[in-house]
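Note that this complex is displayed minus one protein chain, with the remaining chains in position.
Moving on to subunit A:
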Amino acid sequence: MLKSGAKSKLHQPRAQSRKALTSNKPEVVRAYQCGLNRRAFLKQTGAFTLFASLLATKPVAVAADLPSNVGQDEQNVQFDDDAKIILTQVQMHLFPDDGDGPSANDLNAFAYLSWALTDPENQAEGDQEFIVKGVSWLQDLSQKTHGGGFMQLTKTEQERLLHQIARSRAGENWLSMLLYYLLEALTLDPVYGGNVGGIGWQWLAHQPGYPQPVVGKTYRDFQ
């Protein structure tokens, strides 16, 4: 019966489970499934301090970076051009065009991310701000270590930089959040903008259910 899909954007679950928790038995009770909001979760897991310190130590011009339509549902979040290019490139590192399966671009992952961030819950949890801050952080680190912006680096240097930031909890959280949305673009129904034409499902030989959601009957239409 019940147990709906929990969201674990940042951290790995307390214990790994092969299956989502959608059946009668609680294989693992994850923080989000317990209904904790992220703030509570971060506090509980001790990550809050790290996250907060990141915010404190990265004095980026957050307010100026925020698009004017934040909070307006059904409109994509607007990133500035630099952020858009960097995020698209990072997504291609996370899910590359390697000859086996769709790449992030094939999945329409950036457009999906821009749409998914308009979800009220995702807005309330500050995902957009966190992603924007992460871009600034990545740029700062790139300048500091290579004397140029992330897009000026070779792909190998970019990959190395991503591994470098993954060594900090906050950097790992940032990548984990981008992966969270990217993997939604891989396997959610195409009606949400990712998984174009079911390309992700085809690669994974995943058989969708029937009937599939249609425009006008997506989850947001029930909210």
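In this text, a contact is a pair of C-beta atoms (placed from the backbone, for glycine too) under 8 Å apart; a residue touches a chain by one contact, two chains touch by 3 or more; residues count from 1.
Heads up, the rule we're going with is that contacts and distances are computed from a predicted model.
Asks: Which of the following is the UniProt-recorded protein name of the chain this complex doesn't show: "Aspartyl/glutamyl-tRNA(Asn/Gln) amidotransferase subunit C", "Gluconate dehydrogenase", "ABC transporter permease" or "Extracellular solute-binding protein"?
Replies: "Gluconate dehydrogenase"
Asks: In the complete assembly, which of A:Gly101, A:Gly126 or A:Gly149 touches the absent chain?
Replies: Here the residue in touch with the unshown chain is A:Gly101.
Asks: Using the touch definition up top, pick the residue from A:Ala111, A:Leu141 or A:Ala166 that touches the left-out chain.
Replies: A:Ala166
Asks: Can you list, in ascending order, the subunit A residues touching the missing chain?
Replies: Touching the missing chain: residues 1-8, 12-13, 16-27, 29, 33-37, 40, 93-96, 98, 100-101, 119, 121, 159, 162, 166, 172, 175-176, 179-180, 183-184, 186-189, 191-192, 201, 203-214, 217-219, 222-223.
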